[in-house]
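Excluded from the complex is one protein chain; the other protein chains are retained at their positions.
And then chain A:
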Amino acid sequence: MANQAGRSSTAQERLSQVSDHLSGRGGRRGKRSLLEKHPDDIVVTCALRTPITKGGKGGFKDTAAADLLHGAFRALIERSGIDPKLVEDIAVGAVLAPGGGATEFRAAALAAGFPTSTACKSLNRQCSSGLQACVDIANQIKAGMIEIGVGAGAESMSQQYGPQAVTEFSELLENYKEAANCKVPMGVLSEQMAKDKKIPRSEQDKFAASSFHKAVEAQKKGLFDEEIAPLTVKWTDPKTDEEKTITVSRDDGVREGITAESLGKIRPAFAKDGSIHAGNASQISDGAAAVLLMKRSTAQRLGQKIIGKFVQASVVGVPPLLMGVGPAAAIPVVLEKTELDKNEVDIYEINEAFASQCLYCINELGLDINKVNPKGGAIAFGHPLGVTGARQVSTLLTELRRTGKNIGVTSMCVGTGMGMAAVWVAE
């Protein structure tokens, strides 16, 4: 009686239960049913990443993407204790590697200890490649094609970022306006979008500074330690040209002491009167991430420790010039599919490609900004293109588990105009 609100929500739940009995929908969905545990759930038993380092000067500047991936695989096998023989397929998201990196990644898997019977593919859905890799593996498991798989991402922007990543457009493509738009550089179109959607520079700088601030705090408290697998690599000192062996164990793009004011002094990068600059856009970075997926029944049989489950993903297209609105388009779709209310989600990991587009999506969806990227995002520690989607899984699940919460969404905008989102539940 003390809590009238509680009573009326109980009545509401009982009512919807009876109405579900009548409508005969295939079982209830929504938050309550998301938290249920079923033998055929697709669960995550290990999710980790290498540190993410600054492109061109960070700890991994001299390490190939496949070597980073090799490190992530080694750590995954060691931490999960999975018998590599049982892994049937691996999907690796990568954006810049020539040929998708298909050959090198297969080689990296073999070198990491997976037997020749473990298949491996690479895939490219631009900035969501890492998420797409996890979703592909989850769907393969769901469909019964495989029983255990790894979704991963690997990117060396130090070594592979540049104009060679896109070939010349043919006349045919150039003559079709929307097609030609696919080629407009991210910075340029985001600048235009920030202008059109009226996201002032001051807001962007404030958002970027808070991303740095959150990441610094998280790093100080050691909140990334659980998800990061340190990696020992060769590194050439740019001052002395001396080759050293170093162990990288933290994200080196995170800088202390950044404020909205200090960011306000940086010159815009894409237009004189522009608002986007190096400080409020994602960093160019190197890294790798891997996620081990299987059915709950399989995990229980093998004694694997379940840390979370994959529930549902969505992908939508948006106009190429408005690629930054991707999360605002994809998140409502995945929430609708799972019948979740946006307020029932505890944490949103939305990739910070640019402060402008991330902020736009948060405002457009009406999200509580305190629920978005609680440990900072790509502005603070970087966005190795193909890795981000897989990286978000470990970042999200660790934070959900640490704070005793359950439901999370990962999402990102995708170059050429797409958005992708996925719902995860920590256990």
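Convention: a contact is a pair of C-beta atoms (placed from the backbone, for glycine too) under 8 Å apart; a residue touches a chain by one contact, two chains touch by 3 or more; residues count from 1.
To be clear about the criterion, contacts and distances are computed from a predicted model.
> UniProt name of the unshown chain, from "Peroxin-7", "RING-type E3 ubiquitin transferase", "Glycosylphosphatidylinositol anchor attachment 1 protein isoform X1" or "DNA replication complex GINS protein SLD5"?
Record says "Peroxin-7".
> Looking at A:37, A:57, A:183 or A:220, which residue reaches the missing chain?
Counting the whole complex, the residue in contact with the absent chain is A:37.
> Taking the full complex into account, find the residue in A:11, A:145, A:271 or A:369 that is in contact with the omitted chain.
Considering all chains, including the one not shown, the answer is A:11.
> Spell out the interface residues on chain A facing the chain that's missing from view.
7-8, 10-11, 14-15, 17-18, 20-22, 24-28, 32-33, 36-39
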